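Have a look at the structure below, then the notes.
Omission of a single protein chain aside, the complex is shown with its protein chains in their original locations.
Labels for the chains are A and B, by order of writing; each one numbers its residues from 1.
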Amino acid sequence: MRLSASLSFSLILVAIGAGLVPVIAIGFGQGYELSRLFDAYFFRVVTFTIVQATLSTVFSVLFAIPVARTLARRQFPGRGLVLRLFALPLALPAIVAILGIVEIYGRSGWLSRLTALELDIYGLAGILIAHVFFNMPLAARMMLVRLDQIAPESFRLSAQLGFGAGAFWRFIEWPAIRETLPGIASLVFLLCAASFATVLTLGGGPQATTLEVAIYQALRYDFDPARASLLSMAQLALCVPLVALTAAAAGRLQHAPALRAKARRFATDTAFSRLADGGILAVALAFVFLPLIALVLAGIGAPFAWSAIAGAMITSLFLAGGAMLLSLLLAWPLANAAARGSPLLTRLLSTAALLAFIVPPAVLATGWFVLALKAGDPPHLAPLLVIVMNALMALPFGLSVLTPAVSQSAARHDRLCAGLGLSGFARLRLIDLPVLARPLGLAAALSFAISLGDLTAITLFGSQDLTTLPALVYRQMGSYRLDAAAGSALVLAVFSTAIIAMAERWR
Amino acid sequence: MKKLLFTLIALAFAAAPSTAQQPKLTIYTYESFVSEWGPGPKIEAAFEATCGCDIEWVGIADGVALLNRLKLEGKGTKADIVLGLDTNLTAEAAATGLFAPHDAATTPMTVPVSWSDPIFLPYDYGYFAVVYDTQVLKDPPKSLAELVDGDPNQKIVIQDPRSSTPGLGLLLWMKAVYGDKAAEAWTKLKPRILTVTPGWSEAYGLFTKGEAPMVLSYTTSPAYHMVAENTERYQAASFSEGHYLQVEVAGRIADSPNAELAKKFLAFMLTPGFQDTIPENNWMFPAAATSTPLPEAFGKLVQPVKTLLFSPEEVAGKRREWIDEWLAAMAR
Partner (left out) sequence: MIRLDHVTFHYEDLRMEFDVAVAKGEFLGIIGPSGSGKSTLLNLIAGFESPAAGHIFIANREVTASPPAKRPVTMIFQDNNSFAHLDVWTNVALGLSPSLKLDADQRALINSALAATGLEAYARRKPGELSGGERQRIAIARALVRDQPVLLLDEPFTALGPKLRQDMLDLVVALHKSRGLTTLMVSHHPEDARRAADRTAFIANGRILAIAPTAELFAAARDPEITEYLGL
């Protein structure tokens, strides 16, 4: 396991190095001028990146906590579907989700029409709404995984000790959620810090510019690899300490109870708590599902370009499936190593997994492209690069779900397996797959969703012969075919939901 | 596992049956040009019918990405032809030294400016314009000045000049009209701007959703709605200062082993076989005569009273400075 973890670890570093080094090298050719980097524009961009990402994270997480708690407490018809649909915002390309959000909160959206007000969300408000839309469901689901692992005895004990909802929250639910916060918050922060299309489209103007936008500008519009690599370094310098810090916080909390089946709850139930939970649920569902419903309504009467959609669907399935597999293959040994290693190792590995997330895709793509040229531009490389990039982008999600689950399983089964001489594939098949089916299913679903919704890698490497569903949607939008794009977006949403549901059914 | 994956990919994306006997002409272009509704497929059929060759398109995101790709590939590029740069990019493209003179006769050319570039040859053009929703806006601005000074409650969606061609187009338009006072004009226009999107698609999407009654697009945009959707709801506003021009061009790579074929293609570009596909597939104005008159809708489009265009050298030299000026004015 140690060997495969090192392999996986090195692969990540190689992939990132292969992206960064050539860009830095070209930059040296052009000459570096630090004075050109640290101008007022730079500091404004950095400030804005931190402010919007911090606020987005705070709101997403604060919203996710009551939602996760309610979902853990309540059984209701359609709960399974709700959970699966919670992975859907991740699978939507930003532009599709943005149009859904605008349909609800925009100046001519449902809310504006309902209240006869002309809401103006363009600015920080719009960015926050969109980022919470993308990340709250993700955060809630990750918290829910942890809440579902609360030991049955804890419920019994709390029932016997007469815990009300308050004490139950204080002694059982909150400590469980608190453990997940560093990991979830850093993930959400990075997602928001790297946000590009959302920030620009809903931000109202260039005052809403993230580092990611500045890097894109430097690399793609100015073709200035020197500036791009300096900005990338700034992004690394900004994000890595944060990641290391949260990883340190996560490393201190290592006392999760054993993996178990879901426990029976004895939550004290009052009319008020039922009402409150119902309210929380209603708000959360409305927030997440209204934009999705708007998408469905927009798409339902659309002219579907079936032949293009079918082709894009196959390509999407193939690329996202490949990225999911590769991502899990990379995550599995890392999660195992982190579960059994020292806290320092755990920290190192989780930071490495996030690196690929911090280095902007445009930089990675440029570096990889330069190397591919040096290697004689081997044919059919593009799909492979899309898969690798998506796998790297999905890795932190898979890892943050898998690591805690694997470490619990390790604590419980390692000695037994060692005693039985159970290792390698046999252990995987007999112990890990069945025991870890739920977290693995969620990790697979998340990785798949991220890859399916990707518009970054496919824009960088795609071509007319390599078109995924998001690329098709964007291309249709780019040629006036907004109706057809709405139809394709609907297909993408239904398709993603179906795949996520299938991935999560596997257990 | 990886090997299996790679094999699968290779199989799935294996190229179409090879036509090894025929010479192959590799054309780099932007993606939408070769999408199924773009002009690419029809042009390919028309040219291949006469050239005894095989066109291989390489679709790359957009014009800027196209140029970057060339810069990265340098002398090793596989392109014979690069199609899809515009005059904002040609100075930088020429500076790569990769291109050879087009050597084509420019007599059939109908672009609205005199053309003296020996390297790049236009294939279509269009004017940037403010497109508005006639159902919301009864009294559209009649000039850039009216747009700048008008009611800030009537919003417009524009694109970011740092990431989008029309966005850069508006920046240059403002610069051409306001010169040194451009920053001031931007500050005045700012309250009217609903938002600044990274690309044309986001802006147009917001516009047709009804978020704003105006969007920055092309004078040809209404033609699409008239032809494909049979509606005159969306119209371009004619501005008295004139409209900024975008000329899309192609050029051939000097080191190409298919130089003769490439020249032949560039000459073909200004014939009806190519030009006929432009109006209703690229939604731009053809750069030379077509075999049939333009669709009726094109006759209803705004005819700019004046054509505004900076020289490629000026754009290349000042673009960064002007973008910084825009940023400073807008981010205030």
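Worth pointing out:
Everything that follows uses one rule, which is that contacts are C-beta pairs under 8 Å (C-beta built on N, C-alpha and C of every residue); 3 or more make two chains touch, one makes a residue touch a chain.
For clarity, every value in this text was computed on a predicted model and none was experimentally measured.
Although it is not drawn, the missing chain touches A when the whole complex is taken into account. From the options A:A40, A:A167 or A:L245, the residue with contact to the chain not on display is A:A167. Within the full complex, the residue among A:D39, A:E118 or A:E153 touching the omitted chain is A:E153. On the side of chain A, the interface with the absent chain consists of residues 151-154, 156-157, 159-164, 166-167, 171-172, 175, 255, 257, 264, 266, 268, using the contact rule stated above.
To be clear about the criterion, only the chains that are shown with their structure count from here on.
Partner chain B is touched in their complex by these residues of chain A: 41, 44, 95, 98-99, 102-103, 106-108, 122, 126, 196-197, 200-207, 209, 213, 216-217, 219-223, 308, 318, 322, 325-326, 329, 366, 369-370, 373, 377, 379-380, 382-384, 387, 459-460, 462-466, 474-475, 477-482, 485. Against chain A, the residues of chain B that register as touching in their complex are 1, 5-6, 8-10, 12-15, 31-32, 34-38, 40, 57-61, 64-65, 67-69, 71-73, 76, 78, 92, 155, 160, 162-163, 190, 193-202, 204-206, 208-212, 221, 224-225, 228, 283, 320, 324, 326-327, 330-332.
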